[in-house]
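Single-structure report; data block below.
All protein chains but one are shown at their positions in the complex.
What follows is subunit A.
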């Protein structure tokens, strides 16, 4: 698996000099990761290779995909919520700009700018 990854990812120096280079797109990376996880999940949940796992493995593995999606959903909501709440409001910057606009207009008039 790692060797096929190495084939897919070219070095960035090469990428800079060649007009076209093959790098794995983000979509392909995702599909690859999802299929890895999917295969692992299927293997454990349905005991596809007949490993005879203890029942508890199967019970835990089975709802994992949904559970992880829910966890990710909650993480996303919390992160975006936090970032919106802490989004800086640049009151000071707006005031400074207003002041400088006045200063600029006067200075430019002095220098001969005609609007």
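Note that a residue touches a chain if its C-beta (ideal position, glycine included) is under 8 Å from a C-beta of that chain, and two chains touch if they have at least 3 such contacts; residues count from 1.
By our rule, contacts and distances are computed from a predicted model.
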Hidden chain of the complex, named as in its UniProt record, picked from "Glutathione S-transferase omega", "Dolichol-phosphate mannosyltransferase subunit 1", "Peptidase M14 domain-containing protein" or "FERM domain containing kindlin 3": "Dolichol-phosphate mannosyltransferase subunit 1"
Positions on subunit A contacted by the hidden chain, ascending: 11-13, 15-16, 23, 25-27, 76, 79-80, 83-84, 87-91, 93-94, 97, 100-101, 104-105, 107-108, 111-115
